[in-house]
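All protein chains but one are shown at their positions in the complex.
Let's look at chain A:
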């Protein structure tokens, strides 16, 4: 029997920590790079120095009003909205995936995004709404759908498996509802609803970021208070209880946080597909067992969102794609890769 010394185990743990730190640092660097690109690139060329000057113009006074407008009213709001919504999607995704112990269980798969979409399409086509009221409708739709899934899955408590199954069924049903709503729409409304459904940052305004940031700041304390519970919950309910986790209340709280994050982000930018779905698994893979990867998933989400938006704007010279089209393509490629990779390691789930 080998005796493991305290020092050895401390070294193993420190290696884990430093790996986690390296991943975080790498992601932050990549984000910084993407942010720089987002501020510099655009149809209207602005020299780097002028961009910096413009960023400080609220303090130092304006040098060039049209450059200030492009930097502060167009590029910066779009950048902020991409970062905030991407982080929210990423967090929401990894919370659900960890909680339900299933990489497929992200909010864009188990019906929560569909709830937001169905509500938004209803608001646009049947009620004739637009703008902020559609976002509010989408938020309400996401919350209601999550509540419905939770209640339907409840049977002396909630098991991960039932939530996933009922969530997927709900998603399919809501897709049918959306299709039905389209059959009743006029052409203009169809266009508007389709644009919302694909998800886009084209119309980002400074207010959007401020609203979203406020919402995130409100949810964050709850997330911080509960996130440690994930350590127990991902080991299964019995082990979680055994380790002293208050299983039902922690799970309910975390689900609430996950739903709220997905709902806020969807209300702000539309159901931009697959960002929530890919962030968790990417973060986990980067961490390689060095931790839960919750903060890292937020960074990956922000990065995927921002990079996709950059690609959407600049990849094709003549056309601007909606962000959701790029994330959709990226997500599909990722899903295929995930299937191949997990097939190779012989894991089935």
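Quick notes
We take it that contacts are C-beta pairs under 8 Å (C-beta built on N, C-alpha and C of every residue); 3 or more make two chains touch, one makes a residue touch a chain; residues count from 1.
Everything below uses one rule, namely that contacts and distances are computed from a predicted model.
Per UniProt, the protein behind the absent chain is "Iron complex transport system ATP-binding protein"; the candidates were "Xanthine dehydrogenase family protein subunit M", "Fe-S cluster assembly protein SufD", "Chaperone NapD" or "Iron complex transport system ATP-binding protein".
Interface residues of chain A facing the missing partner chain: 1-6, 8-10, 12-13, 15-16, 98, 101, 155-156, 228, 231-232, 234-239, 241-246, 284-285, 288-291, 347, 349.
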